[in-house]
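Structure first, commentary second.
Yeah, one chain of the complex is gone here, protein chain that is, but the others are all in their spots.
Moving on to chain A:
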Amino acid sequence: MTLHAPPEVQRPAVMLPSSPAAAPVHRPAGNLGVARFFAVPGQIVSLTVLVMPLLVALYMSFTDWSPTRGSLFDATFVGFENYAELLVYDTRFLEAVIRTVLISATCLMLEFTLGLGLAVLFLREFRGKAILFSAFLTPMMILPVVVGYTFWMLFQSNGPINQIIALIAGPGAMPEWFRSAPFAVATVIITEVWHWTPLFFLILLSGLNAVPENPVRAAVILGASPRQVFWQVVLPMLKPVIIVAFVIRAMEIIKLFDEVFMLTRGGPGSATETISLYIYKLAFNDFQLAYGAAAAFLVLIGTLVIINLMLLPVRDQLLEARR
């Protein structure tokens, strides 16, 4: 794919407001002018709903504005004060960042391992495969809020999960899921893994099915065991697919909000408070919109860096033109 417009499209742009003599002549340029005219409403919409708010938020992050203090344009410009505060003094923000990264990394590794295992199982034929396939994909289609609420119910003190634990290990073994920090974190991870393992499963399964057959056969003929074939031949060929799956999931999970909001609201204390949840509280509980905007921009920059670092090993391969 190229990022440049084909030359036929670029050329007429030069002759837009050309000399009056050229005006009556019907040229593609005229059509393009009309086309541009029709594109204007769309441009306006995207400007007003996408670009403008972004710029306003960026400006806001350099002020001390709060909705209780009147117009944004009367607010004091404070430069990088919000950013400095966040990075140097706001331990709750920094903790939220570390917590989000740790929860994300744990979830991604679990989702990848489970998704890969399931995908490998699905390379064989077995009874009920088609039904299981549909069933495995269903969690992804449920709204995060609904998933969060469902698991909140499941993890109640007398909820089904504790009932099962009581049956197996006795009533004394039932944890209070939302009252202890490690258990609360566990509910978030379990919910998230249940919800999004199917995405890894789906991407890895299609990747495995696209692995060419002959290198695998060649490895078998050269004497490799099934294990060696999988780890040394199949997985390396799957690397770009694996990394893309991680990237897609990482972009989503860094913004983790709905499930946590429904499950724990960040508690107990701030044990499960993710960045999104913290920013939400800053903006809509404490009305520190400017400060929250600064935090959001820091997260955006951090995400950009992380995602690009993740893509680094396969960047060349993904951008390479097909020979």
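Here is the rule we use: contacts are C-beta pairs under 8 Å (C-beta built on N, C-alpha and C of every residue); 3 or more make two chains touch, one makes a residue touch a chain; residues count from 1.
Definition applied: contacts and distances are computed from a predicted model.
Chemist: What protein name does the UniProt record of the undisplayed chain give, "Sigma-70 family RNA polymerase sigma factor", "Nitrite reductase large subunit", "Multiple sugar transport system ATP-binding protein" or "Response regulator receiver domain-containing protein"?
Modeler: Looking only at the record, the undisplayed chain corresponds to "Multiple sugar transport system ATP-binding protein".
Chemist: Please identify which residue in A:217, A:265 or A:315 touches the non-displayed chain.
Modeler: Here the residue in touch with the unshown chain is A:217.
Chemist: Looking at A:87, A:181 or A:237, which residue reaches the missing chain?
Modeler: A:237
Chemist: Could you tell which one of A:113, A:157, A:180 or A:225 touches the chain left off the display?
Modeler: Within the whole complex, the residue contacting the unshown chain is A:225.
Chemist: Determine and list the chain A residues touching the chain excluded from the picture.
Modeler: Spelled out for chain A, the touching residues are 212, 214-215, 217-225, 228, 232-233, 236-237, 239, 317.
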